[in-house]
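A short write-up of the structure that comes next.
Of the protein chains in this complex, one is absent; all others appear in place.
Chain naming follows the written order as A and B, and within any one chain the residues start at number 1.
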Amino acid sequence: MKSFLIITRRSPYGTSYGKEALDAVLMASAFVPVSLLFLDDGVFQIKQHQDADCIEIKDYSPTFAVLEQYDVKNIYVSASSLQHRGLTEKDLVLDVEVISDARIANLLDTNAVVLSF
Amino acid sequence: MILHTVNKSPYADQTLLSCLRAASEKDTLLLIEDGVYGALKGGEYSALVESAAPRILVLAPDLEARGLLDKLSTTIATVDYAGFVELTVTHDKVVSWF
Partner (left out) sequence: MHCIDTDREGYLKDLSDWSADVAVQLAESESLTLTDNHWEVIHLIRDFYMKYKISPTMRVLVRQVRDKLGVEKGRSFHLLTLFPDNPLKRLSKIAGLPKPPNCD
């Protein structure tokens, strides 16, 4: 079965890309093995303590915790994206694997389908 | 005396850099929406923002929504919506960078 890698690269509220990536992961996971990679400003989607009620938007960061139930076990975050933004693994709402740029290149190689949001 | 607003993340977009090149020390720069990511401490753009010519402020509700209160650079003050309105009144004009 073809494996999917979904890359989410945008901050959570400025655009709808992040939410769309999450919806794509949930849907694809019913049919194929899916991995999810938080890259660039995408890492801000899983920053702790979000409270989008302040700006009257639905906060979807709690939904990421459901991914395990959907058999999405491979969740990666770019180490360099975190570092550039002054963040560490401890700032995130989710248990993730923090990976190097070289590992990211490897993920792009080994997954049959790569979707970037 | 100009009030500049920036609403894009410096990590994804050149808008903040363009604004900082054009703003003078008499001005105020208010970071709003995704612009608040420019107010992070310990990030790639923190030193640049902290040493910038204009006074830098950040809109509190946008910061809080994104869970960044614990990451705010110590040299940057927050304003609420009422403070935003007051800034638009006390400055000669508003320039929106988006």
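As a working rule, a contact is a pair of C-beta atoms (placed from the backbone, for glycine too) under 8 Å apart; a residue touches a chain by one contact, two chains touch by 3 or more.
Quantities reported herein were computed from a predicted structural model and do not represent experimental measurements.
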Tell me the shown chains the invisible chain touches, ordered by label. A
Sort through A:15, A:63, A:83 or A:116 and give me the one touching the missing partner chain. A:63
Just checking the interface: what residues of chain A touch the absent partner chain? 26-27, 30, 58-60, 62-63, 65-66, 69-70
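Basically, only the chains that are shown with their structure count from here on.
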Just curious, how far off is chain B from chain A if you go by their C-alpha centres, in Å? 27
Using the touch definition up top, name the residues of chain B that touch chain A in the complex. 7-9, 11-12, 33-34, 37, 40-44, 46, 61-62, 64-71
Note: in the complex, chain A contacts chain B through residues 10-14, 40-41, 44, 47-55, 57, 59, 61, 84-87, 91
